[in-house]
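Read through the structure below, which is laid out as structure tokens, and then see the notes.
One protein chain omitted, others in place.
Chain IDs A and B follow the sequence of writing; residue 1 opens each chain.
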Amino acid sequence: MNVLLMGHPNVGKSVFFNRLTGASVTESNYPGTTIDYTKGYMRIGGKSVELIDVPGTFSLNPKDKAEEVAVAMLHESKDVKVICVIDASKIERGLYLALEIIEQGYPVVIALNMWDVAGDKNITININDLSRILGVAVVATTAISGEGIKELVTSLDDARPVEIDNIINNVGGLT
Amino acid sequence: MTLDAATRWDIIDKISKETIAFGKYRHTLTDAIGELTVKPGTGIPIAIAILYGFWSIFGSFAGFFTDGFFVRIFDEYWLVWLQGVFPGQGGWLYAIMVDAGGIQSGQFIPSDNCLEAFGVLTSGIFVAIGVVLPAILIFYFMLALLEDIGYMPRLAVLIDTLLHKIGLHGYAIVPTILSLGCNVPGVTATRILETKKQRFIMMTLLAIFIPCGAQIGIMEDVVPGLMGWIMLYLLIGYFIFGFVLNKIVPGEAPEFLIDVPPYRKPLVSNIFKKVWGRLVGFFKVALPFVLLGCAIVGILYMLEVIDWLAVVLSPIFIGWFGVPAETAGPLIAAFLRKDLAVAQLSTIEMTEYQMITAVVLVSIYFPCVATFAMMLKEGWKELLAALAVLAVVVFLYGGLIHVIGILLGVA
Partner (left out) sequence: MAEKSPLAVFYFAVLGILTAAFGFAYLLVTIGIVNEFTYSLMEIPGDMFGGGWGGIVLLSAGLFYLMGLKDFNEIHQFGKIVMASILIWLLAGCDIFVMITESIPGGDEGWFNTLSGFIETYYPPYTPAVLLLPFSLVVIYYIYNRNTREEKE
């Protein structure tokens, strides 16, 4: 099994990667730091699992070379689980990417990263409801300080593919 | 089952209504300062100030180590010691490894400093450790600091309009600034640009107009007073030829939306990790080439290849570029060793303006071998095209600088 770290540029994927694998990928406070992907190994429940730091992408319709790399990696890997990293202070556009990944049948857990920044901006997110609607685990994290990382790893074990119809039902149908 | 974009946004809208509450958002001081650094009226003076700080610290730090300590260590101890213990003074191996010296009336005259000895173990090591190491150490440290605070995207926003004129966009500032440390990661970073056209323009401009940390370090050391003019000429060239390339290279240069992150307190550990990683990378890639280049130049001198070329090409150098005939040697050797070529130039008698011209020529010359290899990886067609552009640029721009000098009455 492989685990892919996906999300928009500059939401902290590389910080996660370093936290999870103990490796040293350079992190920068600007988008596009990870241009090639980076591989490492993390441990889930005693097993060693390959973790891949995918370049940031806004959607699964690639717009530049780094995004192409990202999408190709998702499609080429078999038996993968995806950690979708979302900037909690800009949650809506992050959910867009998460939905795209869920639609394609990949098991997903969502990390609502930069929880602290969202707090500063007075944004409150009901995680339980969000998790119930989407049918996937949602964890609030602050990767820089390591908050929520452990919970994220535990929830990865139970990640299952979700039918998009269920999500549509949960929000009360389409308009 | 997959949905279309409108349906996805519909779902997200519903989710958001149920789960997210946006409280009243009051601007913090960090936000206010963030805004000041992006708005042109206040952002440009701030950018000027930050560049001032960058340059000032760079100069004092590099000068502290190079002039304060390394020059003494290398000239008074290392060189003297090597001249004493290395066998075969005057022989070819001695000349390549330690000291080519000067020959006057059949008498070998040893050099008295590491810049003029031109040996692999003397000039080669001195340039790498004594000059380049402090320069790129402080460069990468300050770059990491600016990156982690979150200043880079703001600089990108500020300079976006200007870079659009040359077919690029704000983020092109990232490969450009990275290249000031070393062109190799700069070339890799061009991948954040979207189209082939943009990547080609960027790579070509980097290879030609952006001097790397090694060059800047040695320029700071041997011609500190002329730095401003040299950088100005390179900057002007960057924009002139970027503008021209944008007009003639086919392809698109799309708009790019820049996402500006909030300012963050940098993590010290991350900064040190980054500086260390880049330093190691630089020395793994660059140091072997530096020493090898030093040896090859030494051999070519010995075989009198360079002297021969200098004679053949000297009409171009004197007539077209307006620099003394002696500079032909170092300028040709610059194909292999840019930084050492600058050092060689500094020992030749010439006017200030000729020195500026010669150093600019060395900078816009052929990229170093490591950069060359990186560009080859991105595609050989692009590399050939870049080289063609390069040949034209060196010829035209060198001539142009000469003409400007004539008009100013200094050449």
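Things to note:
The rule we apply is simple: contacts are C-beta pairs under 8 Å (C-beta built on N, C-alpha and C of every residue); 3 or more make two chains touch, one makes a residue touch a chain.
Quantities reported herein were computed from a predicted structural model and do not represent experimental measurements.
Hidden chain, full complex: it touches shown chains B. Checked against the full complex, the one of B:50, B:348 or B:385 touching the unshown chain is B:50. For chain B, the residues in touch with the chain missing from this view are 26-29, 31-33, 35-36, 42, 45-46, 48-50, 52-53, 55-57, 60-61, 63-64, 67-69, 72, 228.
As a convention for this text, only the chains that are shown with their structure count from here on.
In terms of their C-alpha centroids, the spacing between chain A and chain B amounts to 37 Å. Against chain B, the residues of chain A that register as touching in their complex are 8-10, 24, 26-32, 35-36, 63-66, 91-92, 95-96, 99-100, 103-104, 117, 120-127, 129-130, 133-134, 144, 163-165, 167-168, 171-172, 174-175. Put simply, chain B touches chain A in their complex at residues 1-3, 7-12, 14-16, 18-26, 28, 147-150, 152-153, 156, 171, 174, 188-189, 191-194, 199, 259, 261-262, 264, 266-267, 270, 273-274, 277.
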